[in-house]
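With one protein chain withheld, the remaining protein chains of the complex are depicted in position.
Entry: chain A
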């Protein structure tokens, strides 16, 4: 029940994988608790009203296309892509910060060599984007885009600038709490995740519908980074730790099941 058995029904399919006693086996990824992720429709966030599907989602069984995924990486990040403070001739304005952590699956296993993409506004809260025109200054020395690969133990590390909060028009006097956008692939289509990292103690959380669209308070806490003094560099930069957890696999008879309770 925890595995999918795929019979080689077509004789011309090459038998490339290791021989297994009961046929071909696919991993299966656990479904997240329904309150872990935001609902598609969340009226407090006005843009969901015309974009959230009205029909119930159909369940897509996890087959070959779902348990595989793009293993991008080698060659994609450039040497300075992880350091957003060194991508221009001069240094950007603002508080220099180090954001680091691990990419894990729900079984606590690190996800190695996986692409992590981030984007953010500058210290004044403005994105270098043609549609962001609120009256805060652009910084000629800050693009706000980073990418890196996790190492063999799932670690990643960025150097950047503390992003500013910024106003939007969702509700009266609406401000987004400071955040950094994260995009992750993991190892399978099932694990694809785009999220936002927030900072501890932000006074704007109470009025932000994006943050509060996550209804499980414990899950919401997982969006907030932790100040990490052990990574803070003297006379240089403040450290923040942010681990990301992608969906874990169910145990199978062919895997080391001792990772699961």
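The rule is simple: a residue touches a chain if its C-beta (ideal position, glycine included) is under 8 Å from a C-beta of that chain, and two chains touch if they have at least 3 such contacts; residues count from 1.
The working rule: contacts and distances are computed from a predicted model.
The subunit not displayed here is recorded in UniProt as "Protocatechuate 3,4-dioxygenase subunit alpha", chosen from "tRNA N6-adenosine threonylcarbamoyltransferase", "Ion-translocating oxidoreductase complex subunit B", "Sugar ABC transporter substrate-binding protein" or "Protocatechuate 3,4-dioxygenase subunit alpha". Remark: the omitted chain is touched by one listed residue; of A:93, A:143 or A:232 this is A:143. Considering the whole complex, the residue from A:33, A:91, A:153 or A:233 that touches the absent chain is A:33.
Interface residues of chain A with the unshown chain, by the touch rule above, are 1-2, 4-10, 13-18, 20, 24-27, 30-40, 42, 45, 47-72, 76, 104-108, 117-119, 121, 127-129, 131-132, 143-145, 181, 183, 187-190, 192-196, 210-211, 213-216, 218-220, 222-223, 243-248, 250-251, 259-261.
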